[in-house]
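For this view, one protein chain was removed and the others were kept in their places.
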Amino acid sequence: MFNDTVLKEIEGIKAKYPDRRSALLPSLYIAQREFGWLSREAMTCVARSLNLPEAVVRGTASFYSMYKHKPAGRHVIQLCTNISCMILGAGKLVDFLETRYGVPANGTSGDGRFSLVIMECIGACGTAPAMLVNTDFYDNLSEKRIEEILENYK
Amino acid sequence: MITLTINEKEITLDKPMSVLDAARKAGIKIPTLCHHEALKPYGGCRLCVVEVERMPKLQNSCTLMAADGMVVRTESEEISRTRRGILEFLLINHPLDCPYCDKAGECELQDLVNRYGPTTGRYTEEKRKVPESHKDHILARNMERCVVCTRCVRMCNDVQGASAISVIGRGNRSRVEPFSSESFNCEYCGNCLTVCPVGAILSRLYIHSFRPWQLDREVETVCPYCGVGCSLVVQVRDDSIKRVIPRMDLGVNRGLLCSRGRFGYEYIHSEDRLRTPLVRKDGTLQQATWSEALDIVAAKLTAVKNAEGGASIAGIASPRCTNEDNYVFQRFMRTACGTNNIDSVSRTGFAAAQKYFEDLLGQGITANLLDGLKNSETILVLGDDPAAVNPVLGLSIREAARRGAGVIVVGYAKGLDKFRTLQVIPRVFREAEVLEEVLTGVFSDRGVRGDMPYVDKGIRELSDRISGKKTGIEGIDETVKKLLQSASTSIVLGMDIVQRSDGHRALFAVAGLTYLLEARLYLLSGRPNEQGLIDAGCVPDMLPGGRPVNVPDFRGKFEAVWKAAVPDREGLTLLEIIEGAGKGNIKALYVMGDNPVRNIPHSSFVKEALRSLDFLVVQDIFLSETAEMADVVLPALGWTEKSGTYTNLERRIQLLRKAVETSSGMEDWRILSELSRRMGVPASYSGPEDVMRELARVSPLHRDLTYGEIAAGDALWPYHGEPLRGEMYEVPEMPDGAKDYNADFYLAVDKPLFHSGTLSRRSRALMKICPEATVRIGAAGAAKLGLKEGDKVRLSTPAGSCEAPVSVDGTIMDNRVFLSGNFTGSGVYDLMNFSIDKITKAPGTEGCEVKIEKIQGRG
Partner (left out) sequence: MEKVLLKNIDNPNSADIGEYRKAGGYRSLAKALQMQPADIVEEVKKSGIRGRGGAGFPTAMKWNFAMADPKFPKYLICNADEGEPGTFKDRPILEKNPHLLIEGMVISGYALGAEYGYIYLRGEYPAAKDILEGAIEQAYKENFLGDDILGKGVRFRLSVHQGAGAYICGEETALIESIEGKKGQPRTKPPFPVNVGAWSMPTIVNNVETLSNIPYIIEIGGEAYSAIGSSDCPGPKLYCVSGFVENPGVYELPMGTSLRDIIYKHAGGIKDNGKLKAVIPGGISTPVLPADAIDCAMDFVAMPKAGSMLGSGAVIVMDESVCMVRVTYRAMKFFEHESCGKCTPCREGTDWLRKILERIEHGKGREGDINLLSDVAGVMSGRTFCPLGDGAAGVVTGMIKHFRSEFEEHIRDKQCKFRN
């Protein structure tokens, strides 16, 4: 079960809405933060703290692509490959990440350092291609720039 | 009034509805897949498209509300093309394994394709691959066949309220899974099976064992498990039940069932069924012929009657037997055996409470329709978990909660944890004081009603007695407030709080609330015919129809019909009978269709008492723990093997129909009639309908009732009769024996959803779902003893001891540990002793201290 600090945080979120289920999405983010990904245990904790059925929690969570439904690497790269990024070379960057860091699309590198999530548009089309590393945003990507950026994520 | 035109036909509607429903009402069929009458419109499959004049594109008829002046066409070239296109879409990922799939023949997709079908598929890509899952004992999941109509999930969430499955993923990666993605671990109502249009969710009980068109017959009958009395349809092949299904248009359950009703039918075909009469010879039970066995019983009972008088004979009737069986039983006991010592295990709860309420508030006070529950503004739940004891009634409470009703639970009701709006946790075994405080709270605001002076007086006195004294228990004031605000209140009473030696205190408080609030009162009933058995006269104080046995006029009328004398004094109640047996006052006991050794507290005491009898006859379908002790055992017929009627807890009489033929056993009433004849008091009937004819003649409560009316569903209390049973006119004394229960642990009775008495043990499916008794203990208690889920413990009390695994339940807040009574060797009643409530004659089982030791860690 969550510790008291987390439970209090969740109580605070619940207070923002007229009903407890509305706190589900934010609580899942918290569970993800606490457990690293949405394991069954993490979802059970959410279900208990919101008094919601576990299957409802899992069903809802599974609908959204930004939750981690399997364990992820230490750093999660979310690279956009939608059209504006694609036509400006995002596809090649996916290949680059795989060859240079051994991280396959929608997988995790063998050393557990990176996970790569192929994203739909992340709203950076004007400075495409772009990615998020964890919650940090980077754009105007090239292979060289990616190497520089990822230096900071060990 | 809305008038619209569908396919040139003018249709007038008196209430708003969808175009689809309007069409159906007019007999126009529109194909659907995601739509289901038990569920809210969804609009996902897009097969129900229609053309509506002045609307630009095809419209979805299931979600489009009919409007005045609308002109609708349900078939056209374009509509057919669309449906064909949609079906082609549905088939792209659907395996074409119909020859192998159990659903073939009753598959909605197959039928639709036959009608609109794409004949050739243009899809050449790879199909979605998902292996069939057999990880659950009961339900098989094949997600390749799933058409994502979400009917199962909506059923599970919106109707059943179990929320055990959901759609995982999105888009074409959607699939239905339980939380664990393996075992369902749910309430196993199987209502998902009812609504799945394809073969995506199937029951493993019958998988690959028959095709729908190979069934010999389908028979409508009533569930054998609990007092809700759900209608169900039994599908039979080769005199064996292949499947039990509900029907949307039938009965109180309208398409819903619980695990017991749906999956619990297997007991009827159990290997362990009694096949021949057994007679004790040289200390062991040995096979005998019917005439041999019946002769012995008749001779022995006659001898006891002649030697010791009828009052030394007693009979225990059965809430699992039909009204007809029970009627003939009491007639037999009263006339042939000459005794009014007739009662049933129902006295441990239902019959005790029922009598109390009717004495105080008048006959019929508990006869309330389930629909009333659905429409209540506030529901007060006491004593047991309705969702486990009477699952389909529990659904009505959940439905009401979903509509915004307040659900106040006093004590625990696990099945309502996600639905209740308020929970009040009384001190252990002291529910009465909470209810009394609620009652006086309501009284101090409302005053009395004045219609029933003795009740008014009782309430006033109670209020004086406890005036000012507050328990300080959280939620009581809130409860009073909610009840006072509520325009329509229902009270749902479980039998746990009746099983107190001062249980009548709680009953008075409930009666007072029912009276002051003009509430509807529902008594939970764990057996299918508890009410029926009372009405048929299987109680020590009343003849059929609630006629007091000690009134000569009434007795005379029955004697005239039965052509035999009826003893004039009230008989003994259940526990008095058992005690009487122990003391040697009762010499012979006749038990029909029950297992008192397991179903009455303090089993060793009960056994001891039965051992003192001169003669014990047990008539049953299994060799129960009680039957094993008998001198003669008579094999009866079970549910679906005979016809008859049950009276459910709403007091609705319903018809059970014979569905299978069997070569062994005899109907209960027929056995009794045979015995009666042998004992010189003829009571012969041509069949169950003939029995009902007599009952309808002698019992004012069943006056003129016919099987025709019953079959038509019109047999709802008060039938043709008038309310009869008199009022008590006096509120019995109420001792104030309040005591604190501060020991480490006390034993309490658990009522699991998957079992009911001892019958369910013989159904493989239910045993797979719930194979053994578990000890439910709160988190604090578990921590104190260092227990983890699955640890094995020994429970011991002065009455006995047993071993069982532990299940830690975070919702239990007090020092009670719960154990069920369904399993041999670990029945809760084995460990309990009791003291009788002087007024209700129910056993008080509170305060059974229990020692818990861990005997072996998990695995």
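In order of appearance the chains are A and B, and numbering begins at 1 in each one.
In this section, a contact is a pair of C-beta atoms (placed from the backbone, for glycine too) under 8 Å apart; a residue touches a chain by one contact, two chains touch by 3 or more.
The shown structure was predicted, so the numbers you read here are calculated from the model rather than taken from an experiment.
A.B. asks: Who touches the missing chain here, B:63, B:181 or B:824?
C.D. replies: B:63
A.B. asks: Which of B:171, B:283 or B:450 sits in contact with the chain that's absent?
C.D. replies: Hidden-chain contact among the options goes to B:171.
A.B. asks: Contact with the hidden chain only, please: which subunit B residues?
C.D. replies: Residues 41-47, 49, 57-58, 63, 65, 82, 85-86, 88-90, 92-93, 122-123, 125, 147-148, 150, 167, 169-174 of subunit B touch the chain absent from view.
A.B. asks: Under the stated touch rule, tell me which residues of subunit A contact the chain that is not displayed.
C.D. replies: Here the touching residues of subunit A are 16-19, 21-26, 28-29, 52, 59-60, 63-67, 78, 81-84, 86-89, 119-128, 132, 135, 137.
We adopt the following convention: only the chains that are shown with their structure count from here on.
A.B. asks: Please compute the C-alpha centroid of subunit A, do the same for subunit B, then give the distance between them in whole Å.
C.D. replies: Those two chain centres are 48 Å apart.
A.B. asks: Give every residue of subunit A touching subunit B within the complex, in rising order.
C.D. replies: Touch list, subunit A to subunit B: 40, 43, 51-56, 58-60, 62-63.
A.B. asks: Touching residues of subunit B toward subunit A in the complex: what are they?
C.D. replies: Spelled out, the residues of subunit B in touch with subunit A are 153, 157, 162-170, 177-180, 417-418.
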